[in-house]
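Complex shown without one protein chain; remaining protein chains in place.
Showing subunit A:
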Amino acid sequence: MEKFTRHTGTGVPLRQSNVDTDQIIPAVYLKRITRTGFEDALFAAWRKDPSFILNQEPYAAGSVLVAGPDFGTGSSREHAVWALKDYGFKAVLSSRFADIFRGNSGKQGLVAAQLDQSDIELIWKELENHPGAQVTVDLQSRTVTCGAIHAPFEIDDYTRWRLLEGLDDIGLTLQHADEIAAYEAARPSWKPATLPARP
């Protein structure tokens, strides 16, 4: 996982609450066998509408999604986070995230920053009045900056630390590779092995 300390990019105001994972990525895309290449699947149904925000310049190249409350509800599909990342989003701002979505984001290096709804409203206005305005998400200081707006955000300590260090779950576990090896050395020799295959 890439380290995340600070990111500045075009903000996309998504004035919608309860954006569920079926909206983020419809089920038909789950048949795919890859973990990347989901950019076309992101908000697939909504993107058929020419007036949808991501179909407009300069939002199409956005990398910070500013959404309404209860973002990411519904199924546990990790594909929702993959699709946001593949499209180019680095962070999502909302006043409330679904638990599983928040967990999946942390696993995949997408910052899910929780702001007060009043700050979200201010940022929406700023982005609508100045299309293409830049939003800075600073994970070190846990603040979001957009024009004259400076707002704090919440993210749990453990996730923040992992994102700052660029540690995915696997990377973290591998920091304990010695302990895993020590455990393996002490396993009884009669424990079954799949290899070699016996008739």
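Worth a mention:
Everything below uses one rule, namely that contacts are C-beta pairs under 8 Å (C-beta built on N, C-alpha and C of every residue); 3 or more make two chains touch, one makes a residue touch a chain; residues count from 1.
What we mean here is this: contacts and distances are computed from a predicted model.
Per its UniProt entry, the chain excluded from the display bears the name "3-isopropylmalate dehydratase large subunit", taken from "Aldehyde oxidoreductase iron-sulfur-binding subunit PaoA", "3-isopropylmalate dehydratase large subunit", "ABC transporter permease" or "Electron transfer flavoprotein subunit alpha/FixB family protein". Interface note for the absent chain: among A:T34, A:S51 or A:N129, the touching residue is A:T34.
Listed by residue number, the positions of subunit A touching the unshown chain are 31, 33-36, 76, 78, 82, 104, 107, 158, 168-170, 173-174, 176, 179-180, 183-184, 187-195, 197-199.
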